[in-house]
Each structure stands twice: as C-alpha cells, then as structure tokens.
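Sending over a structure as structure tokens; questions will come in a sec.
One protein chain is absent from this view; the other protein chains keep their places.
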Amino acid sequence: MSVCRLTSIAVLLAGMLMYGCGKRAESVTLAGSTAFAPFAEKLGSLYMAQTPGVRVAVQGGGSTVGIQAAQQGTAQIGMADLVKLPPEAEGLTAVVVARDGIAVILNPANPVANLTMDQIRGIFCGTLRNWKEVGGKDGAITLVSREAGSGTRASFEQIVGQVKLSAGALVQDSNGSIRETVASDPLAIGYLSHGLVNAKIKAVTVNDQPCTTEAVMADKYALVRPIYLLTKGSLQGAAQSFVAFILSEKGQAQIRQDGLIPAK
Amino acid sequence: MHAPLPTTDAKITAHEFCLFFGKIQALRNITLDVRRNSILGIIGPSGSGKTSFLRAINRLNDLHPACHTEGLLQLDQTDIYHPQCDPVALRKRIGMVFALPIPLPLNIYENVVYGPRLGHHCPPRAELDMLVERSLRAAFLWDEVKDRLHTSGLRLSGGQQQRLCLARVLAMQAEVILLDEPCSGLDPISTAKIEEALTTLKAQHTIVLVTNNTKQAARVADETAFFLMGELVEHGPTQKLFTVPDDPRTNDYVTGRFG
Amino acid sequence: MRISGDKIAKYVFLAIACSAIASLLLIALFILLEGLPFILRYGPWKFLSTSDWRPHEGAFGIAPMIISSLWITAGAMLIGAPLGVAGAVFLSEFVPKSVMCIIKPTIELLAGIPSVVYGFIGVMVLAPLIRTNLGGPGLSLLAAAVILGIMVLPTIISISVDAIGAVPNAFREGALALGATRWQAVRMVVLKAARSGIIASIILAMGRAVGETMAVIMVAGNTIRTPHSALEPVRTLTANIAIEMSAATGMHRQALFATGVVLFVVIMILNSLAMAAMRRKGGR
Partner (left out) sequence: MRVPPKYTQMAAITLLGGATLLTLAVLVFIIAFVLEKGLPGVTWTFLSAEPQDMGRAGGIFPIIVGTLLLPLLALVIALPLGVGSAVYLCEYTRETRLTRVIRFGTDCLAGIPSIIFGLFGLVFFVGILHLGWSLLSGGLTLAIMILPTIIRTSEEALRAVPYAYREVSCSMGATRWETVRRVVLPNALPGIVTGVMLGLGRCISETAAVIFTAGTVAAMPTSAFDSVRTMAVHFYLLAREGISNEKAYGTAAVLILAVLLVNLAAYWMMHAFIRRRAR
C-alpha cells in the first residue's frame, strides 16, 4: 500500500508537469556563442519589455551549436563570434551586429606594459619562454589559452597569424576561468573578450595601441572580431523585429554600454 | 510394505514419490499416508530428507531452480505437482513453521494478519482483530503480548517468536500445518507450550512435525515415520514404532545407538 | 482471477526492465555509432598511441589523456577509498545512532553539491596552495586527484554505511561471543559480510571519478602533454570531450566521440578488474 501511494503521487506530478505543454507564447530562440549569450540575454529582456507577448530564449553551447541550430531550425537565430565562418555556415545569411575586442591580459604584478604582435606570437608558440625576453622580471611564462574551436581563440590566432600553440599551454574553456587563472598566477598571460577586463587583471597595449572601444572604432587596435547573427532564409515576425531592434540605435547603444563595440 | 490405508481418511498421500535437486536425489520412492486431523511425526538423522519431504508438500522447493519430482504426492486426492495446480493457492491451505523463528519485520498484529490480508478480499478490521486474538490464544501467546500488539515482532524472545510464527499460520486457517524442528532452539517451557498447542489443534488441522527429538515425537505424534538417506524405512503408530519396530535400523535409531 | 494479477506484475516488471536496459543500450549505441567509424578510419593504434592532439590540422592522438585519466582516477581512489571506507566503518560501528542521524544527512548533502562548486573551490583555494607550497602552475594532476577524492567520499561512505548496516547483528554477536574485540569482530566478520556492498560503492565512486568533467576542467589545467610529475597540468579524456565538443565539427567531433568510446572501454576494464577482485576473494 505504501508503494502504491508513492506511484500514484508520481503519476499525479507527471500529469501536472505536462499540463502546460502546447500553451506557448510567440517565442524567439537564439543559440550559439557563450561569449555573446549574456549580452543577447540583456538585449532580449530589453526587447521583451518593449514588446509584450514575445519570449526571447537565449541558449549558449558555443558557436558551432549556434550554426547547427540555425541550420536545423532548432533555433531561429544562431550566434557566432568567429573571424571566418566555417563551411558549415554556408546557406545562412550572416549579419554583423557587434564587434568584440580581444585583450591580451597579464597579472597586475607583471611590469610588462606593451607587447608587439611578434612577441605575442613568440610567447604563444613557445619560442619565448621567459618574461626576461620581453622586458619583464625573470620567470617562466605560464601560457593560458582558450580551447581548440573556441571563437575567441580562432579569431585571436587568425589575427596574430601563424600561431602553433605550444604543447605546455594551460587550456581554459571560458573567459571567466582565463581571467581567474591569470589573476591568481603572477607569471601567467592569456586573452579574453575586452568587455570582461576588470581590476584583477591588466590589459597590455598591442603595438602600443590600447584595447579600448575608441581605438577599435578607429581601426587602430588590431585584435577585433565581428559577432554574427545567422539566420536560415528570410526571417519573419518576432525574430526579424528582434534583429532589427539589435541593429537599431537603442540596441547598439545598449551593446556599447555593456562593453562591446557597436557594429557601425 | 503394507497396503495403503483407506484413501478417504488420508489427507496427504505420497506414492513412489521422488525428489531431485539437479542430479542429487533427495527422496527415493516415498509411499506414505497422513491421516486427517492427526499428527505425523517424522524422525531421522539430519540429511535424511525429512525436511525436503516437508517442503515438497507445500512446494517450497520450487524456489530452488533445479528441483523436479517424480511419482505422486496428493492433498485431498488432488495431485500437488499437477500443472493445473496453482502453488500459491496450495500454500494458502498449507502453513509452515520454520526451524529458526522468522517473524516478518512488521509489528505483531501485522505479522499475524499477513496471511489473511493476502489476495483480493481483505476481511474487515473487526474480523481481523478477532482472528488475531483467537490465533494468539491458540498459540498460547495472547496473554504475553495482548497489550503490545503494535510493537515489532523482532523484539520478542525466541520462544515467543516461534509461537508468533505458529499463530501466523493459524490465522491463515490452513488445513495442514507443517513444522520443521520447531522447538530445536527453545527452552522446555516454550517447547511444552507449543506441544500442548499442537495436541489441541489436532482437532481442526492435519499436522506434520519434523523433529530430531525422538522423545518429542513419542509424546506428541499419533503416527511416526522414520526417514534414512532419503528413504522411508518404517511408518506406523508411534506406540508400536518406539517399542517393537519392524526394522532393526529403526530400533537402533530409536534406542539411540546411532543416528 | 488471482493468478493473473501476479502474472501481470511479472510482465510489467519485465517491460520496465527492458525499457530501462533499452534506453541504456541506446546511449551505448549512440556513442559507438558516432565514435567507432572514426577510430577504424583513423587507425586505432595511431589514435591511442600518438600524443599530438591538433584537431584543426587533423592530428588526433589521445595517449596523454588516457594516461592522465588513469593517474587522476588512481589518485582520487587512493585518497577517497581508504578515507571513505574508514569513515563508513567508524560511523556505522563505533558511533552512536543519535550522532549518526546528523552526520549521515550532511554527508549525503555533499553528494548534492554541484561539481562546479568543488571545481571553483579547487581553483580558488587548492590551486594557489599547491602553487605556493609545491611549485608548478597550481592547476595540476594533484589538485584534480584531491578534488575528485573529496567528491567521491559521499558516494563511498553512504553506500558502505548501508552495506555494513545490512550485516545482521547476529554476525557481530557471534564474533564478540568468541572473545573478539569490537575491532576484530568488524575486521574479520562484518567487513567480509559487507564486502560486496563496499566494493559496489567503490565501483560507483570510481565510475563517478572517471566520468567527472566540470570539476576536472577547472582544476587540472587541461594541457595536452603526458605528465611527468603530479604538479604538472594534465587533460583527461572527459575534459577533452567537454572542452572542445561545443565547438567541434566534422572529423574533430567524431574524434571527440571516439574519445568517448575509449572512455567507455576504460570504464569497462576498471569495472571488470574490480569484479574480478571481488570474485577472486570470494572464490576461496
């Protein structure tokens, strides 16, 4: 009898959970780059405040998941933060909605203030192993890089050029963890989306160009990558108006305020 | 071997009954009748197959994977091992008390009503209470537990637990009661109480008592059967078996020369 | 009809068992179908023995990851199993029931803490500790082994306590009656009786340690190199899958599934070793 009571409660619960299926407000689903997802969420909540009756659902999962989702239709809009779109993205219309600078970051205790492109390439290929060689204090460089396939890393390596990452590099799979690793290891060097730079780490100038929105807008700072919204065929309804909202004056101002660089 | 007793009077009849566990033969052509409303004592050294025979009657050996039987074993003239015979219904009519008292991990009340509650029709509460009292009284346990029916059965002493098991079987209103060395670990007082209960229950039930305590068989059993190495050596009235047995081996066992 | 009720129950349970096993087979098939063709095409020996993992240039060698996974699991079990079983024995044999009712829920609580929290504490507390005192980048094989060791403790303790608790008191009383001290009774009788439950808990814990991803990614450093010392950063098979899967396509994605197949085989080998250990001791 106690077992029967347990199973009846379970069946009741399952029924209650299923009651809601089918009732679905008009929804816009985005999926893709983990770097852009939080910003898309912010834009989504702004858009939902402005136009009631629409639900904006933002999923992470990475650029490739975004591209596949847009292709298969599990999401109306795919997000990708790659300099060059991979072959899988053929047949999708790509719209640049923002740009994101990649800051090269060090531990605040590290005296080095500027690095040239060649020095960065040397460090990440493992030819330059000691901070002494780039004007810092003596100490082996702890290299921290993003994982193979991450949009940030692909863009970083394409812009710097001919980077064959040294086998001894630490690999972290998100901007936040790169920041934590660099913040806690005085000899570490890494890179992340410049919107996430905070007091715990220090962004160096690249070829004497600071990593700021102005420098990027003026095309002086080299390490920049576009953020694409990918859609299959023409969009209609809520999804189309959401993309228009992001490209509108209000949307771009929100992007700039959140730390990204407007598309125009 | 003498001619089988008149069939109408026999509750359980075995005819050339054999029992196998895989390749091992536990029982060799047992032919035996158990008269209605009587106590049959089964004695014999350990490993002589007396427990296997007992468990064959309520088909408890079916739980053993490689068990199969030959010959005939009947309850009220219906073959127990007949494919149509449902072992569950059969076990409802035959109660069993094990050597080690095994009260179910429930309180005393639920232990006793466990049998009657099985199946679809569960008797009303009042009837159950009355059944519990009658069964516990018949097992001489009522006075000791009547005010703590809801305590756990595992808390009782060894003798009380065995009487609880007996009460549990009585509550099933079984026609046949099988007892497998019920008093092996009990003190004399509990043993006496159980033996007294059996003699009074003889009127409504047929009882088969397996025991290695020959004196207990002499005291309680109407008829006694002597098992040796899976064979029935001799079966007859207790009085005759313990004084002038036909078979010398029975005589040696009963007088305690070997066994 | 009375009998049919029981028959129905038997077939209901048979159906449930089949659907559960079918869903588990579905997962195993999913992994094999996605990963196996790649291994056969790429060459199993090359895939398992080379240590150069550069997915974008078509080099898929996971030797260092297999070694790291085994090292980390061994380290975790070296820490977790003795502490866990010792804790379980002490808690179920030498601690009064009332105290036990408070400790057991807290231990089971720790099975509920997300591995991400363990990983984050590892990064914040353990890694700097290792870096300052023992050297190296801090994120290392040792850090991952310690964190995993702590994470499997609740699994080992709670299942072993149940296994020891299930040993009937008669066994303990029997041993004590023969003049054994409490510890002798535990060592010679109780542990032997509860052995299958304890080994089951160790197998489950080992499964969890091998299968852990999030905490390992945060704490192990994920370098693609065979570790020469415990202080070097390493990448396990699971970390390799989790880190790169979200952005992997084509051959790279199949290689990651192939890593999943290798992991499945590694787990099977570990389990059969544990089973053999249980049977060999039991066989005597």
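Here are some notes:
Chains here go by letter, A, B and C, matching the order in which they are written, and residues are numbered from 1 within each.
Please note the rule applied: a residue touches a chain if its C-beta (ideal position, glycine included) is under 8 Å from a C-beta of that chain, and two chains touch if they have at least 3 such contacts.
If you're wondering where the values come from, they're calculated on a predicted model, not measured in any experiment.
For the chain that does not appear, the touching partners among the shown chains are A, B, C.
Among the residues B:Ala56, B:Ala138 or B:Met172, only B:Met172 touches the chain that is left out of the figure.
Of B:Ile24, B:Leu63, B:Ile189 or B:Ala203, it is B:Leu63 that touches the chain left out of the display.
For the options C:Ile21, C:Ala59 or C:Ala177, the residue in contact with the chain missing from this view is C:Ile21.
Touch with the hidden chain on the side of chain B covers residues 58, 60, 63, 65, 88-93, 95-96, 98, 100, 102, 104-107, 110, 114-115, 118, 150-154, 165, 168-169, 172. Hidden from this view is one chain, which touches chain C at 2-3, 5-6, 9-10, 12-14, 16-17, 19-21, 23-28, 30-31, 82-84, 86-87, 89-91, 94, 101, 103-118, 120-121, 125, 150, 153-155, 157-159, 162-163, 166, 168, 180-184, 187, 196-197, 200, 203-204, 206-208, 210-214, 218, 238, 241-242, 245, 257, 260, 263-264, 267-268, 270-272, 275.
Taking the whole complex into account, chain A touches the unshown chain at residues 2-3, 7, 10, 13-14, 17-25, 29, 31, 34, 37-39, 41-42, 45, 55, 57-61, 65, 72, 74, 173-177, 179-180, 196, 198.
As a working rule, only the chains that are shown with their structure count from here on.
When each chain is reduced to the average of its Cα atoms, A sits farthest from chain B.
Chain C has the Cα centre that lies closest to the mean of all protein Cα atoms in view.
Distance between chain A and chain C, defined via averaged C-alpha coordinates, is recorded as 33 Å.
With centres set at the average Cα position, the gap from chain A to chain B is 78 Å. Taking the mean of the C-alpha atoms as each chain's centre, chain B and chain C sit 51 Å apart.
Shared interface positions of chain C, defined as residues touching 2 or more other chains, are absent. Annotation for chain B: no residues touch 2 or more other chains. On the side of chain C, the complex with chain A involves touching residues 54-56, 123-124, 127-128, 131, 137-139, 217-218, 221-225, 233, 235, 242-244, 246-250, 252. Within the complex formed with chain C, the chain A residues making contact are 34, 61-65, 86, 88, 142, 147-151, 167-173, 177, 180-181, 184-185, 188.
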